[in-house]
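Yeah, one chain of the complex is gone here, protein chain that is, but the others are all in their spots.
What follows is chain A.
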Amino acid sequence: MYVAVKGGEAAIRNAHKLLADRRRGDRSVPALTLEQITGQLALAVDRVMAEGSLYDCGLAALAVKQARGDMIEAIFLLRAYRTTLPRFGYTRPIETAAMLVERRVSATYKDLPGGQLLGPTFDYTHRLLDPELAGDSDPATPETRERESEAMPRVSDILAHEGLIEEDGSLPENREPGDITREAPEFPMDRDLRLQALSRGDEGFLLALGYSTQRGFGRNHPFAGEIRIGEVDVEIDVPELDFPLTLGRIRVTECQMVNQFKGSMKVPPQFTRGYGLVFGQSERKAMAMALCDRALRASELGEDITAPAQDEEFVISHADNVQATGFVEHLKLPHYVDFQAELGLVRQMRREYEERRQADAEKPQRREAAE
């Protein structure tokens, strides 16, 4: 039974006013601009775009600001916004081999064509807090080096010659890629849908699952074959023009995980692969995604499913942090009537329990009396 309860409007209004004030903080300090957020908190913006599954730096920066830096709240705002927009279509698949590379490393080949390019990385920093950054620091302009631009083939293509590594991954010809934003999830799920879900999945959740595979829960012997970050063209075919249009460029992070594989009844010994592709500069997420993608291919490769990271329904159903936060956080909303009903039930059960105990306690006495 639902019981309508009125009241709380004034409290809600005032709470939101208070939120706006606290979000603004000290009025004597200048307010953050969106340019400052996209420019100086760029990786926060990237994470919101990746998990909000919407590429738009300005909107993601606004979401970060509105959410007071609460990432999941910002992701939620972006997801809510995307539902208000019409859909113009699906792009052609991006060509990561043709990327304008800003970082590219391989842990499997030292001297690979195109080289190891560290780019703007946290790697090899000492993780010591820098007091200079507390002020208005003015770093030196970056070094430059002129060099003939070289082709940068994907590492997977280099190994492919020997036939010791599996191919990129295929689906039946002419199969239209599935879309989790349009269809309800069904298990078992094909790899295209899993990749879409993982790409927008929560970084922390995928990181923990990826870590669990390294610690022995579904171990699959990974190497970071290649990680590349940079900009790719986005192209689309539209009915009004008979050539593909270039819409501009987006930054993505791609991870090719290469996994040693001793073979199974289905597949001979070789290197298998996991794939990660994420909006923005998000190396940790792309690596975690690739580990999870590989783990979730267990049944395709004839492996035993023994660990959480290999359980497709478990991983995919819990990877989305907007769904997760919705269900967890709804617990704090009024459940007064539900709770009253439960309270009545628990009281009754307790009464029955006490009565049973009383009855049991009286039984031996009666027996004694009979003796």
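What we mean here is this: contacts are C-beta pairs under 8 Å (C-beta built on N, C-alpha and C of every residue); 3 or more make two chains touch, one makes a residue touch a chain; residues count from 1.
In the analysis below, contacts and distances are computed from a predicted model.
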_Name of the absent chain as recorded in UniProt (options "ABC transporter", "Transposase", "Phosphonate C-P lyase system protein PhnG" or "NADH-quinone oxidoreductase subunit K")_ = "Phosphonate C-P lyase system protein PhnG"
*asked:* Among A:Ser28, A:Thr125, A:Thr144 or A:Gln358, exactly one should touch the missing chain; which is it?
replied: A:Thr144
_Identified contact with the non-displayed chain, of A:Leu32, A:Leu117 or A:Ile158_ = A:Leu117
*Considering the whole complex rather than only what is displayed, give the residues of chain A touching the chain that is not shown.*
49-50, 53-56, 58-59, 82, 85-94, 96-97, 100-103, 110-111, 115-119, 142-147, 149, 154, 156-157, 167-171, 175, 177-181, 191-193, 195-196, 199-200, 233-234, 236, 238, 240-250, 252, 254, 256, 273, 275, 277, 279
